[in-house]
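What follows is a single structure, written as structure tokens, with notes after it.
The other protein chains are all here in position, but one chain of the complex has been omitted.
Just so it is clear, A, B and C label the chains in written order, and each chain counts residues from 1 on its own.
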Amino acid sequence: MQNVDAIGSADLTGPTKTNYLSNGFTLKSWLLTKDHKRIAIMYLITISLFFMAGGLYAATIRLELLTPDTDLLTSATYNKVFTQHGILMIFFFLIPSIPAVLGNFLLPIMIGAKDLALPRINLLSLYIYWIGGALTVYALLQGGVDTGWTFYTPYSTTFSNSYVMAVGLGIFINGFSSILTGLNFIVTVHTMRAPGMTWFRLPLFVWAQYATSLVMILGTPVIAITVLLLAIERTVQVGIFDPAIGGDPILFQHMFWFYSHPAVYIMVLPGMGVVSELISNFSRKKIFGYEFIAFSSIAIAVFGFLVWGHHMFVSGQSIYAGMVFSFLTMVVAIPSAIKMFNWSATLYKGSISYDTPMLYGLGFMGLFLIGGLTGLFLGSLGLVVHLTDTYFVVAHFHYVMVGGQVIAYLGGLHYWWPKMTGRMYSEFWGKVSAMLVFIGFNLTFFPQFILGYQGMPRRYASYPAELQVLNIFSTAGASVLAVGFIMPLIYLVHSLFYGKKAPDNPWMLPGLEWRTSSPPPTENFEKMPVVTWEAYEFGEESGLDLDEARRRESVTTVS
Amino acid sequence: MADNHNEGHIGYPGYFGVFAILVAGTIFTYFSSFWDLDSIFPGANTLLALLIAFTKMTCVMLFFMHVYWSPRLIWLSVVASLFWLAIMFAYTMQDYFTRGSGVFSS
Amino acid sequence: MQTSSWVPLFPEAASSFAWQVDALYFYLILISVAFTIPIVAAIFFFMVRYREKEKFATPDEMHGSIVLETVWSIIPFVISMTIFLGGAYVYYNQYRMPEDGMEVYVVGKQWMWKLQHSTGQREINELHVPVGRKVKLTMTTEDVLHDFSIPAFRTKADVVPGRYTYLWFEATKPGKYHLFCAEYCGLNHSGMGGWIYVMEQRDFDNWLAGNESGGTPVQQGQDLFENKLGCASCHAGGADQRGAKLEGIYNKEVRLVGGQTVIADDAYIRNSILNPSSQIVEGYQPIMPTFKGQVTEEQLVSLVAYIKSLSGVTGAAPTGTGTTGSSTMQGTSTNTNSTVAPRADRGNSNTQGSNPNAPATRPEPGRNNQ
Partner (left out) sequence: MASHEGTHEEFHYHAPGLQHQFEDMKQQEESVSIGMWMFLVQEIMFFGGLFSAYLVFRSRFPLAFAEGSNHLDPFWGGLNTLVLIVSSLTMALTVFYAQRGNRNMQVLMIVLTMIFGATFLGVKLIEYTDKYNNGLIPVTGWNKRIKDTGASEHTAETSPAKDAAFVLPLVETRTSAAESATHEIHPNPKGEFQWNYGSHVFDYAIEKEKTSGKAYLTQSERIGYFSNGAFDPNKYRDKIRIFFYIYFVMTGLHALHMIIGLGVMVWLLWAAFRGTFSSDYYAPVEMSGLYWHFVDIVWIFLFPLLYLLGRHFLHS
């Protein structure tokens, strides 16, 4: 809460009319708020904490893997560390990151609504998230869990002697938080659009959020029930997963991945949405093939449910199932490819400016390209038999998750930071950190592809000595990456107090969120906006006074 | 959902009609379970029971839950959720049904 | 695996279908490059060519082009189909079991591999196979999921409790290759590995005949302890280990479960190896499998010698202490089905026997005070 109150007080100094931050400073005005923007800020603070915790675990892992032996950590500790890294990063950072923070803050503004359709549900989802997170943190402090984030049975039901129950319960509860968020978004997009904001005038960020919400609604309940069954089985030793009593561990994997593969798209679709915004806006050019990008999001959301079996190619499912799932995996690659091509085409004949968000956007394109292509490696049956459960997989999903979602999240955070806080951050440090993240990331994870093909299994605390060199590269890269991630934390917080006031529309962009004050008032707009322009129109028809803006720009640059 | 209260329901005869169908369906399900339909093909009993259940569900959804008078979106969400259930069942079972012949197990 | 170059880029390929996997790998790398280079090049070109010249310029609009969209939807689809077909073909080769394969049974157990040849020889964490013969592994596990993975052979398969899974390979190059457990299986997951020895048929026959290598009893014992029998996975020090500490116990008093104490002499050590559950040291679970029938008399001697050496005592042990001499004489090939080739469905509902953490014995830590 510290930062948050600070934002408010910092804002008091200006002669500005009351915005959502200066509208009440008591703790109560925050904890009982129905304002989607304040809820988003509270989400932002919480997930940042979880991100830092997960990052510490990651650093520990890389340090341990610096040497082939288990000298820094014992195997037991290492198992807990990578498990908790996974659980925190996936369930408590990646899944809520863009939807709950940027989506929560911007979706209503982008469609010209006063708030989400169900504000109390929104607040409720935040509290559910907090409860789930608290339970998990409690379990981690008590001694943690060592099942791997996948909770495969029968290890998790019978053999693991760690806090599986508490963590499972935490994830179960947390699931309903994302269900409620998704529910809220869907309703909002359907009923709360401003006059003139037709479906095909929606920013692509909104389309991506909509697709994500579909996945959340349809997928998350299944993981909830799965974790519930797991918990019952663990407590009373009766169940359907333990082969000792006629159960079937493969069924758990089916039910788990039915959610957890679509969850991968929960973790990358919003990122794609953000990047569509960045690419189009910072090349001041209408996005190329709007409809195709929009529908490819929906297509990914739908096809994402048909491919979960590609996590189980060697698990003992039948090869015929394996072939079906592999085929569909190839199909689901197409929409992502379409997006990629359209983004590149958007740059063509644009007017590209290299502000920090755009650097992140371009970084996303590079990393997601590699992440997606290596996905084909892992979808191709013959190859995956050799590659699955090796560091190739680890590298691949880090390219998609970190190179995709986290990069996009940072890009979006920088992009909308002036709008969210009313302050400008240091452009210089922004660019530096963007570079560092890009370089450090590649140095960290590219060697792991090679390690993977060498056959180094994942989740190994110690590994054959001949693989050390590549691991040293990886760890070195991780240290650079860490610096890259810590810097934004510093200069963004710094900007809250000392950053210069942000204009309402620093980049003269057409999106609705740029047509209200920064930070926006509690009900987002002085009066209900009426949309008369298509998405991503930068010319006169967007009604922006560009000459005025240029004049203002020249003044600021001279002085 | 019903915008004004003149539509969105089917009046007494309608409601009780649906009710009658549901009751009849239940009783029929009960007694049909005693016939040996499995001798026709395995699972025939369950199939019949499920068909009845689906009919009952449709009645409840259409008339008690007013889907019949609802906007397309509601129809869509109902159909979609059933479709996703189908996905989950079908793709899980395709593994189990082809397991025996799969090379993984004997 | 090759250690010649200081940074290994490519694993050794030593099985009949390894080349197919590698071919697929290179094909995909080729495709990736073919996609990456133009896109990245285009992006960089655009970035330079169309960089912002004037603040807030409004370049003329350009809407999508159906033609382009169709083209770059179709082409990737076609390519991905070639990948799928190639992959499916290789996959089929990897998992279609040969009829005439040489049978080996594999049982995974936290955290060791127990293998047995159809001729009766038992091995632990090691597998000796002849070059150029098809080998078919029939695998299951006593506890959790494991995964029998041999990178040099480009194949692996999960090992599932209550079921058999199968794996086959035909080694093409004599040598010593890594064996990993690739499915996370708990505490000592990264220790659950070993070696595959591919030998010429003649050497293999010698090995079957059972020629022991040289070395002092202590050295042999150490080899057995650390590699062949995998005792180390439970007994090698460390606070988290499940087996009793062996350093410095020789000729000391040991408190057993139930209170009475014994002197840890040769007879005791030997007995603990052959029927472990008979004398459990206080504070440990009765989870050690019996090695009866898996260790020969000579191996026992070397083991005892090694364990003594852990206490700084040297000198070979007296062979065949009368107490358990009889029980060790049952040969390797007699009780084939006892430890390996398990039931396909463990019917009885209490299988917590081999399970250190079954709530029966050690419930959720939150609910007890351990």
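We adopt the following convention: a contact is a pair of C-beta atoms (placed from the backbone, for glycine too) under 8 Å apart; a residue touches a chain by one contact, two chains touch by 3 or more.
Only a predicted model underlies this, so the values are computations on that prediction, with no experimental measurement involved.
Chemist: Using the document's definition of touch, tell me which of A:I232, A:V331 or A:A476 contacts the absent chain.
Modeler: A:I232
Chemist: Provide the residue numbers of chain A that touch the chain removed from this figure.
Modeler: Given the touch definition above, chain A has residues 113-121, 124, 128, 131, 173, 176-177, 179-180, 182-184, 186-188, 190-192, 217-222, 224-226, 229, 232, 236-240, 245-248, 251, 254-255, 258, 523, 528 touching the missing chain.
Chemist: What is the set of chain B residues that contact the non-displayed chain in the whole complex?
Modeler: Within chain B, the residues that touch the unshown chain are 1-5, 8-9, 11, 15-16, 18-19, 22-23, 26-27, 29-30, 33-38, 42, 45-46, 49-50, 52-53, 56-57, 60-61, 63-66, 70-71, 73-74, 77-78, 80-82, 84-85, 88-89, 92-93, 96-97, 100.
The rule is simple: only the chains that are shown with their structure count from here on.
Chemist: Could you say which chain's mean Cα position falls nearest to the mean Cα position of the entire protein shown?
Modeler: So the chain nearest the centre of the shown protein is A.
Chemist: Which whole number of Å gives the spacing of the CA centres of chain B and chain C?
Modeler: Here chain B and chain C have centroids separated by 48 Å.
Chemist: With chain centres taken as the means of their Cα atoms, state the distance from chain A to chain C in Å.
Modeler: Chain centroid spacing, chain A to chain C, equals 35 Å.
Chemist: What positions in chain A touch 2 or more of the other chains?
Modeler: 250, 316, 319
Chemist: Provide the list of chain C residues touching at least two other chains, using ranges where the numbers run on.
Modeler: 95, 157, 163, 165, in rising order.
Chemist: Considering the complex alone, what residue numbers of chain B touch chain A?
Modeler: So the residues of chain B in touch with chain A come to 73, 80-81, 84, 87-88, 91-92, 94-96, 98-99, 101-105.
Chemist: Give the list of chain A residues in touch with chain B in this complex.
Modeler: 190, 218, 222, 250-251, 254-255, 258, 305-306, 308-309, 316-321, 324-325
Chemist: Under the touch definition given earlier, write down the residues of chain A that touch chain C in their complex.
Modeler: Contact set of chain A toward chain C: 70, 74-76, 79, 142-143, 146, 148, 150, 152, 154-155, 158-166, 234-235, 237, 243-246, 248-250, 283-286, 288-292, 313-316, 319, 322-323, 326-327, 330-331, 333-334, 337-338, 340-342, 344-345, 347-354, 362, 365-366, 369-370, 373-374, 376-377, 379-386, 388-390, 450, 453-455, 457-464, 466-467, 469-470, 507-508, 537-540, 546, 549-550, 553.
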